[in-house]
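Only one protein chain is missing; all other protein chains are in place.
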Amino acid sequence: MTLTAPLRLPRAVLRTAGAWPFFAYTGLFLLLPTALVVVGALTGPDGAFSLDGIRAALTPRTAQVFWTSVWLSALTAAVGAVLGAVIAYALSTAPDGSVTRRVVTAFVSVLAQFGGVMLAFAFVAVLGANGLVTRLLREQLDVAVSPGLLSSMTGLVLVYCYFQVPLMVVVFLPAVDGLRPQWREATTTMGGTTAQYWRRVAGPLLAPSFLGSFLLLFANAFSAFATAAALISQQTVIVPMAIESAIRNENNTGMDSYAQALALGMIAVVGVVMTLHAWLQRRSSGWAAA
Amino acid sequence: MIAVLTDHRRERRTSRSPRPANRSQPRAGAAAAAAQPVQLEHVTRAFGDVRALDDLCLTAAPGELLALLGPSGCGKTTALRALAGLEDIDAGSIRVGGREVADVPAHRRDMAMVFQAYSLMPHMTVAQNVAFALELRGVARAARARTVDHHLELVGLGAHRDRYAHQLSGGQQQRVALARALAVQPSVLLLDEPLSALDAKVRVQLREEIRRIQTEVGITTVFVTHDQEEALAVADTVAIMAHGKVAQLGAPQDVYERPASAFVAEFVGTTNRLPARAAAETAVVPGVGVVTLLPGSERGDVDVLVRPEDVRLLLPDEAPVGGADARVVAVSYLGSHARVQARMASGALVTSQLRVDEASVLTVGAAVQVRIGGAPALAVLPRA
Partner (left out) sequence: MSAQVATQAPVAAVPPASAPSAAAAVPTGTRHAARRRARQRWLRRVVLGVSLTLLALPIVALLEFSVRYPLTGAVDLDAWRKIVSGRTSEYQTLAPLWTGLTNSLVMCAITVTLMLVLLLPTMVWVQLRRPRLGRALELVCLLPLTIPAVVLVVGLAPVYRVISTRVLDSSTIWLSFAYVILVLPFAYRALAAGLRSIDLVTLSEAARSFGASWWVVLVRVVAPNIRSAIVSACFLSVAVVLGEFTLARILARDNLQTALFQINLSDSQVAAAMAFLALVGTTVLLVVVDLLMSRSRPTRPHAPGVTAS
């Protein structure tokens, strides 16, 4: 577009200058760090290209933390996706703008944020040695909650679900809301039952969004660090914790490249997941526009 | 019941005359034997304090196209949805082919509906959409393909069978919806404002096509619309609805020429209200003339409702004695005819529809005499 007002600086400078500060800043604090990880992981101490760092990182120990991270993320994403989808559907039946809808959406969007240290504390208050539920179970049903529950993988799965389920509601609700009442009514008048509607219409229509949301949940859990760090302090169970211990171990200079190799591994996993996610979104975007 | 001529789709037809032709004669080619009558009797439905349907009684004869016409909120869509089973009724009877269906849930009512828009399944192609309808009706897979092809040809979309809904225009989407509805050979076809989301030109074209296909297939059809021109153009019978009741039920020509109430006369088409004095059979419009009264007219001091095409405006030199003095205030050319507004000595505005050559001699400010033609008119009580 052309503006009529006189320009105070030469046009050529102005035409590019407006975005410089932003791209310079993000270059320094986003793109440079990312590049440092990738380059650092792929170069040797002499600065030349080398896969030694990666090779050195490929130990059974590394494989173990990656495997734990992957299954923890997949499992909690699956549980979160299924439960969250049910809640999102239930919520979508509430009228637009109703109190129920407003309250629940606000609540789940807070809980989706509610990862990390605070969530870990809250679970200590629920299932820790003196937790609310621990006491209830002990006093009412005489059931003992294992004191190590929260620092075990079972506990971690449980706690992760508390931010995965709400996140699923947040990201999946728009898809459920996108189901037009006409589709159900058309199916009904053509002789379709509720089961047929879900199997042949709503199911296939929601499938890409559901899978996409699952992938988003996976990436979310895979990237999470604080919750596990606050609950499990004795061992290194997931990749982010391995990265932390590598970086904070300043005595050993080789650890920097180990951290970079691990980080590159995370970029690879999340990259694959997000590429799949983008592909799914493109596939269903034609429908969404209809 | 397929007795369909696969003739070529006529994209355009000459537009109908403004005054609808009487089309109440039985049509040739209609598979009237299989067509079912539809009866709604004393149907009541309230939403809170609002009575959407108030003791509604309606009948559609086998094979005819019944248009439910009315302003928004008159209950026409509720009536259609009640017929489809998508909406509950509080009381009353709904019968198709003489069989009571009120207790039958929607998916077993053997009907098919075309919605206002967006009713195609977006993840299915055109052909899959039609085949899906057949699948729901339990048609064997092998038998579906032929029916699908046949109905896509019927609506002129054979070439688009592998497209998705978002790749079609609004008009094409509605054609597919129509093909899908017809493919299942329902006992009744329900159309819920199927054209209102379309552009004006496509709307006229598609309504004529709906009419042609409906005539060919000979299926009893209920068509909901708020567009009176559309209703008059496509329907065998028009039911004009207001406040959940039928204000008038009749052939398009009847409701237009012999409105039963001021509401009908003013909702369907344009009408002039002229103060008059009504006696037994006729009314005298002072300074303008005498009109014959329709049944149901009021007597005494009344307004007579006169269509613009029954109002003539004459230049003084050609006017016989007795016309009212009036002055032209606006002339609008509408292509095939012209509308002229004149203000009478009494201050009242009168609208006249004239041939273009008749209107061409009239200019704004011209003094004219108003005469009203021979068609009978309804006399109603003057507005308070």
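Labels for the chains are A and B, by order of writing; each one numbers its residues from 1.
Here, a contact is a pair of C-beta atoms (placed from the backbone, for glycine too) under 8 Å apart; a residue touches a chain by one contact, two chains touch by 3 or more.
Please read all numbers here as calculations on a predicted model, not as lab measurements.
Across B:P105, B:G300 or B:P316, the residue that sits in touch with the chain not pictured is B:P105. From the options B:A260, B:A359 or B:A379, the residue with contact to the unseen chain in the full assembly is B:A260. For the chain missing from the display, the contacting residue among B:V246, B:L313, B:M344 or B:I372 is B:V246, taking the whole complex into account.
Of the listed residues A:N220, A:T236 or A:S284, the one in contact with the hidden chain in the full complex is A:N220. Counting over the whole complex, chain B has residues 24, 26, 32, 39, 41-42, 44, 57-59, 61-64, 85-93, 95, 100, 102-103, 105-106, 236-237, 245-251, 254-255, 258, 260-261, 264, 294-296 touching the chain that is not drawn. Interface with the hidden chain, as seen from chain A, comprises residues 1, 3-5, 14-15, 18-19, 21-23, 25-26, 28-37, 40, 83, 86-87, 90-91, 93-94, 96-97, 100-102, 104-119, 121-126, 130-133, 162-163, 165-167, 169-171, 173-174, 177, 216, 219-227, 229-230, 239-240, 243-244, 247-248, 256, 259-260, 262-263, 266-267, 270-271, 274.
The definition used in the following text is that only the chains that are shown with their structure count from here on.
Chain B makes touch with chain A in their complex at residues 84-86, 106-113, 115, 117-123, 132-133, 135-138, 164-166, 177, 180-181, 184, 190.
Of all the residues in chain A, the ones that touch chain B in their complex are 180, 182-183, 185-193, 196, 200-201, 204-205, 286-287, 289-290.
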